[in-house]
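A protein chain is absent from this complex, but the other protein chains hold their places.
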């Protein structure tokens, strides 16, 4: 890796002791040594927030009880946090992000970005005025072989793209159980208007856009609530039409018993195809017309620049989820550093634009579903 | 294996030298020694038909130039064929099958059965009168682990079925090339009103019905012709609603470069799920709530009666496509034998009913597609 | 397939109703229609032999009680069997084969060929005098992708061969159970001096020789009897040195719980490598220096002549164990036909030479093991 400036001073909103994703953010931020956690408002009650902060070794005066205190407190300090990660249940993304942006912090926010397109646009407008980094943790974009796929597709190696299949299969919500994670994710007040669609369907939508650059034209959706009593969809099947004429299928489900975190992407063009599975992320299958399949491996022969820059280890030494997540974090750190030097690199990490697009996607899918599955313009 | 009567006297219509599927039928019929090829009208011109018959060693007087001659000739002989396989391009299925049924032959017919639902019903009516065997070669039903899946699903081991995903991915029609096979399959006059939908989508539809017994209620379809100048669909995505409330996704494509004959089935219930791939047919993945995945293997521990009866070799000695196809042929031979003894076993091979259902499926998918993808009652 | 002469008149010694391998031979012989079973002495007692023959529909006068009767009876008939398959427990291979050869029959014999090298040589001498076909059913040589591997290795595509790893993992003899198969295979009187070594180790040895042509120079062996009370080895690990300087590892075990019929071959050269697994026989992994792995598939792009000739179905329509076995049978039929026309093609099926080599291999491994695992000249 290249040399770099001192670690960014980093604060977290949410992500306390019992939040799976909070620990992921900390591992990801820690991996390359580019972030130093200096403050937190780590949970939804001051008591639990402070207990979590103490366990993480936060200094007492920067271990805040509420996110409002954190933002004002850190803004006031000369050595205050430069960047805020928002790792709360979805309903808090909007208020926290808006205030953080207005206060001039760089922001890293979980997805789905916010509950409504109106919120998304307000946030976008606010962000446009301050010119700070705003990243959205569509973390699968951080996998080296996803970067490779993007480079190949956009470089024309597959020819014109005809069809995309993206699938996100999970089974952990096949019953009412599921612990704290399940609880808020199936509660409209905290999760927003979409269940599986918002939680994992948006990942799938973003992955397609990230890799292919295809622009949606219309969609037809079938949302289902399989588990009795559930308030939100736990299964989504969406047919896609893109402006280029390409077609797509997006499947997202959380009731498929036996599926763990089985995100898959296949892209088919006139000259070849690519296939990738998140659970085996170090392999990318590459098929060309009338040629044997090639298995591209992370760190192995035949890869391009983008994958190389996102890779830490030699081939055969597998990298995985945290490393991909860390690539988002390190990309943000690179960008902050570059901006300080007056540069404006094209970010490879997902930004507010991806976040807004995801909210729009949720809205259009819900509209199609509400209309009985009718094809609906994007 | 059990003891059995003398081989059935068997004739083929179609399936000459250069037809891939003709050789498959002969291998399948030969495997268990239950059929003896006694006559043929093997190609669409008398000249090529006779050349093929000669190469196969047919006696000259039973090596017919046309299928009409074959049916009348064999009917007239005391030692005439008992059973006719129809292995022609699709447009000939109807006239040949109808006449064969009327003439009192047992029939084995390729799929899709016929071009229109009206034809299908006429055939059904004719068959009802004569009471002979009429099998349709939805050959994937012959795989032992598909029989196992059927037994498990129908026996309730997965609980109530919530969702089915069936996919049939091929890439051999990604360009205009493809040889003789491609030529007739993309010609509406010979292939019928559907392309990929008819050729492989019907296999997918039948597999779901065969394994789950779920009855279709409605569907919404997206058919695409990706290859310029092609007259029929080469890609189909269909969302399914079943009467039970279950949901389904059916994908069939012939333009996915790198996919060979990648038929996959996943069935998800309230208690567990099953997953199977035709290209690795000796494994069936079985997931139960909160338990490690089990890998059921053909011939291995944990299998039921249905799989055992369809199995020839011990575990680890793989069986494949021809053996599955042969299970259809041997099932028909068993049935003919049983009927001669006055029994009427429930056939495990696909019958005219499956064939009619497939034609209906094609019609409803085309109707939905013609209506811009609208949900359409089945 | 090409046109061919009338089916060979074929008789079986052994292979009655409850013998797994007998049915395999019949399926294999039937698949391409090149053999017609005309006679049999199918079991070790006249009673059971005749019951089996009846079940298979043999005419009474050719349904023999003993193999001696079969050989003399068939020799005496004008329409007598032309070719004899020997499908008995190992100890009968020698007497039956010797007499069959002397009587002028073509012979197909199971492996391991005989119990001792002296027997092997006597058989070889007898066969040399009559000039008939003598095939040994090292059936894994019949897989299309093994033929492909042989063509690539011998054509120099891997460069100079450095190392070979051949493994044959089974678990069905991990306990004393195992049924009739287990019983005779663990009995020295019927199985010969070797257990797992003879049953599957010889397959492994032959596969290496078949694919690479490497000649053994020396070996060091560790034979183990893991199951208490067993009289023969159930596990063998053998290090190999070849004359060319190449090295090898051969593993064969029947006590590895969970392994079904897991035969694997990897060949490493100075330019590339190949890897193949019998349980997934339609894939051959091909690695070249500094290039992405290629997955060669049976029927797929990039294959040579040898694989094409051994292939019946298009890519993605899997072929398996029986088809590979049938390639041995059809190769023999081709050879018999060619000899009748005065040709002498180089056979691709395994011959007496392979059989003798296998017996020698067993003897040298036993010698090394008896000497405490010492390196022993081949």
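Order of writing sets the chain letters: A, B and C. Residues in each chain are counted from 1.
Simple rule for what comes next: a residue touches a chain if its C-beta (ideal position, glycine included) is under 8 Å from a C-beta of that chain, and two chains touch if they have at least 3 such contacts.
Note that the structure is a prediction, hence the values are computed from the model and not measured.
**Student:** Among C:36, C:66, C:266 or C:337, choose the residue that contacts the chain missing from this document, as touch is defined above.
**Tutor:** Answering carefully, the residue with contact to the hidden chain is C:266.
**Student:** Given the contact definition stated above, which residue among C:44, C:102, C:224 or C:244 touches the chain not shown here?
**Tutor:** Candidates C:44, C:102, C:224 or C:244; residue touching the omitted chain: C:224.
**Student:** List the chain C residues touching the unshown chain?
**Tutor:** So the residues of chain C touching the unseen chain are 162-163, 165, 171, 174-175, 220, 222, 224, 226, 235, 237, 239, 241, 247, 249, 251, 253, 255-259, 266, 268-273, 275, 285, 287-289, 293, 372-375.
**Student:** Which residues does chain B use to touch the chain missing from this display?
**Tutor:** 286, 290-297, 300-302
**Student:** For the chain that got dropped from the picture, name the residues of chain A it touches.
**Tutor:** 1-4, 6, 20, 23-24, 26-27, 30-33, 54-57, 170, 172, 259-262, 278-282, 297, 299-300, 312-323
In the analysis below, only the chains that are shown with their structure count from here on.
**Student:** State which chains count as neighbours of chain A and simultaneously of chain C.
**Tutor:** The common neighbours are B.
**Student:** How big is the gap, in whole Å, between where the Cα atoms of chain A centre and where those of chain C centre?
**Tutor:** Centre separation, chain A to chain C: 55 Å.
**Student:** Taking the mean of the C-alpha atoms as each chain's centre, how many Å separate chain B from chain C?
**Tutor:** 34
**Student:** Quick one: which residues in chain A touch 2 or more of the other chains?
**Tutor:** Counting only residues that touch two or more other chains, chain A contributes 293.
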